[in-house]
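As you look at this complex, bear in mind that one protein chain is not there, while each of the others sits in place.
Right, chain A next:
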C-alpha cells in the first residue's frame, strides 16, 4: 500500500491538444452550480486546493488540517495533500470514513470527487480500531476484540518476533486482563453491541519491537490504537498539579489540546505550533490534564531550566516534585514511587555509552516505571537513532511531541508516526500573525557580491574552504556591521547567527560583541542572555547553532544570519522563531521584527538559501531580496573596508588549517549533488514524500551556480 496516491499522469486524455501542457488534467469534471461559494478543488492525486476567500474557509480549514497535510499556506490559496498518515490522524481523532468523504463532497466545487480519492480514504481508514496497543506494568500488549485479528497480525514478522521475544509473559494466560480489555473495547467501539464482543484476544510483545510493529501494522492497514484512559488509571500515582487560575490559554492552544484529549482519553501525537506561540504552555497543560508521572525532554540544558521556570510559573506544582536530570545535575534525586516530573535532555537520556554511577542509577529508576506522559520538545530532532532509544527506555502511556517545524531534509520525519503518533494539530502561521499571537516578521535576503579576490580563490578552493570564503566575504562582514549599526540606532535587539565559529570569533573581536557557542559554560551563557534581555549595555549578541532552538529571548526583534547549515529548512524556521514572540505593537500592520539572511552572490550559498527558505515560503512568508552594496560603499568606517585588510583576512583564511568547527554529521547536510540525486529518485518513484517539495525546490533554485557556468566557460577555451 502506498503512502500517497500514485501520481498518475494524464488519466484520461481530453480531446484538446491543450492538455499537453499539464501534468494533471481534470478539466472534464463537472462543476456544481454554486461552485463559487464552495472552497475546495480536489484532484485525483490527493492534492486539495482551498480558496481562503470562501465563506466556509474557517470551518473547512479545521477539517482539512485534521485529514490532510498542509503543503503551502500563503495568502489566497492553500494546498493540502491526503496521505495515509494524515488519514490515520483523522480517524484517531474520531472522524469516520463517511464523515471524511461526505464533507469533502459537500465542500467540493466539482459534482463528483475523484473515485481514486474515495478509495484511498476507504482503504486507509476502514480497519482503524480493530486492534489496540496498551502498556501495562511496563509491558506492551496488542489486544483485539475481533476474532482472528491477532492471528492475522501474527503473520506480520515483527509482531511474531515481538511475541516470541516476550514468551515469558505470554506463557501465562492473560486471563486477568481480559475483562478490562473487553470493557475498554466496548467503549471504544461505542455503538457496537457489547454482546458481539465475546472474547478479547491479547498477546504481549517485547518493547524493542514496538516501533517496527507500529510501522508494519500501519502498512498492513491495521493501525494500532493507542489511547490512554488516564482518568480510570488507578495504578499510577496521581500528580498534584493544576494550572494556576491566572494562567490563560489561547484559543489555538486549546484547540490543539482538544485534539489530544477528545473523549476523555489521551492519545499520542505531535502538535505543531510556530515558535514563540507558547508550545511550553501546551505541554504543561497536557501534564495538568493527565496528572500522572511525566517526563519532559528538551534539546539543551538552557531549555531544561526554561521548562522548569515555566512549570513553576504556570502551574501549581510543588517545586520539590520537579527533578532536572542534566549533565550538570547527574545525581538528581528522584522518587519514582511518587508522582513527579522529570525534565531532561535528549542527549542525557539517549546517551548510549557508559554512564557514571549516579547517572546510571537515575536512568535505571526512570526506565523502571510506567510514565503517564512523555513530553518531547522540538520533536523534529527525535528520529535520529540515538533518540529512538529514549522512547523505548522511557515507557509512557502517552507521548506528546511539540515542534514548530515538522521538516527534516531526510525523509525520517515520517518515522514520527510510529515513534510518537500522528500529527494532531498544525497551526497556520499567517493567521496567527494576523491575530497578533506571533510577531509580524519581514524576511529579507541580502545579496552580498563576493570581492574579486575572494571569488577567485573561491573558484579554486576545496569545498570546506569554499564555505569559509563565502561566509567570510568582506562585503558580507561589512553588510552585517552596517545592519547592526542601523538597528542599534533604532533601539532594536539583535541576534547574529553564525554556524561558523571562526567567523564568529572574528566578529566578536572586531565588533566587541559577546558570543554564545558550544563551549561557553552554563553560567556564562545565562549572564550574557540576562544582560541582553535586561540591560542597554548589550544590544547585539552572536550565537552559534547551539542557539537555534529553545533559547528564549523575548526582547530580540532582529536576526542577522551570516552563516547557516547548508540547506536546512528547519534551521531557517527555528532561527526565525527566536524573534516570533509577539511584540508590544503587534496589532499594527507594520513589520515589527526583521530577519536578515546574508548571502554571498554567485556562490553555493545562494543555492542553499533558496532551499532553506522553502518551509517559510510555504507558511506564507515572502522573502524580499535586496542589495545594500551602495549603502555599504558610502560607509568608510566598517571593518575590512580597506583593501589591505581584506587581503590580510584572505591570507589568514587560506592559511587556516581545516576548520574544526562544530558541524557534525546531520541529516540536513545536503549538498547540491546529493539533492539532485534525491529529487531524481523522488520523481521516479512518484510516491516519495519529497516529490511535491522537490518540485518547489527546483522551482526556487533560481541561482544555478555561476561557478558552473564558469567551468563551462573554461572548457570552451
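Throughout what follows, contacts are C-beta pairs under 8 Å (C-beta built on N, C-alpha and C of every residue); 3 or more make two chains touch, one makes a residue touch a chain; residues count from 1.
The definition used in the following text is that contacts and distances are computed from a predicted model.
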Identity of the absent chain, which is to be given by its UniProt protein name, from "Sco1 protein", "General transcription factor IIH subunit 4", "Two-component response regulator" or "RING-type E3 ubiquitin transferase": "General transcription factor IIH subunit 4"
From A:29, A:351, A:392 or A:502, residue that would touch the chain that is not displayed: A:29
Positions on chain A contacted by the hidden chain, ascending: 16-19, 21-31, 35, 41, 43, 47, 49, 72, 74-77, 79, 109-110, 617-618, 620-625, 695-696, 698-704, 706, 709, 712-713, 716-717
